[in-house]
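Missing here is one protein chain; the remaining ones are kept as they sit in the complex.
So, chain A:
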C-alpha cells in the first residue's frame, strides 16, 4: 500500500508532509494541551482559513499566481496569533474571549473573500477537509523548513517552555522572559497550523494537535513520555489515515482524525492495563 505512495511523486510529497506534521503538531500540541490553550489552536485555524480564502480570491480575481493561498494562510495565522495575544492582554480577566472574537472575524473574512471570488471551488474544499493531492514540491520545502524551525526552537527552549507550561509564576520568578517565550510559542503554533492544513484541513487541524495528546497524557508519567507518545500516536494516525483516505477516496482530514479518535478510545479502554507506565519507574 505504502509503495503506491512512494511510486507517485505527488503522493510521495503528501506522505512526507504528513509525516512532518504528524511530528510537529503533537509536539507543540503537548504544550498546548497542558497549558489549556487548545482553544487558541481552533481560533488560529479559522484565521488561517481567511488567509487561504484571501489567497484564492487574489488568484482568481487578479490572476496573482505568486500569491499562493498557502502563503497567505501562513501570514494570516502569524498575524492572528499576535493579535490573539494582544486581545488576551486587554481582556486580562476574560482571556478566553479573545478566541470567539478571532474565530468569528476569521470566518467572517473568509465568507467575504470567498464571495468576492464568486463562490466556492474545489480548492476550498481541499483546504477545509484536507487533501492527499495538494502538496507541491515548493510547499514541501516550506513545510520542511517550518518543521526544522519548530523542532529546533522546542529543543533549544525546552526547559523554558516546560517551566512556562507547568508554573508560569515560578518561571517569571526565576527570571525567565515568559512573555517573549510565550509569543515565540504562539507564533510557532500558527506556523504548525498553517503547515498542517495542507493535509488535514482547517476544520480538523486542532484535532491533530490535541487528540494524540489527549491519548498520551492518560498513560504518561513524565512530560518527555507524554511528548513521545503524542508523536507516536500522531504519526500512526497520519500514516493510517493518509493511506486509507487515498484508497477510500475520503479527504485525509477525516480518516486521520478518526484514527486518532480510535487511538484515544483505545487508551481510555486499556488505561488500566497500561497504567503501569505511569506508576513504575
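The rule we apply is simple: a residue touches a chain if its C-beta (ideal position, glycine included) is under 8 Å from a C-beta of that chain, and two chains touch if they have at least 3 such contacts; residues count from 1.
Rule of thumb we're sticking to: contacts and distances are computed from a predicted model.
Participant: Assuming one chain is omitted from the figure, identify its UniProt name from "Carbon-monoxide dehydrogenase large subunit", "Acetolactate synthase", "Iron-sulfur cluster assembly scaffold protein IscU" or "Zinc transport system ATP-binding protein".
Facilitator: "Zinc transport system ATP-binding protein"
Participant: Thinking of the whole complex, not just what is shown, which of A:37, A:126, A:176 or A:190 touches the missing chain?
Facilitator: Among A:37, A:126, A:176 or A:190, only A:176 touches the chain that is not shown.
Participant: Of the residues listed, A:34, A:183 or A:261, which one is in contact with the missing chain?
Facilitator: Residue touching the chain left out of view: A:34.
Participant: Residues on chain A that touch the omitted chain in the whole complex?
Facilitator: 34, 156-157, 159-160, 162-163, 166-167, 169-176, 216-217, 220-226, 278-279, 281
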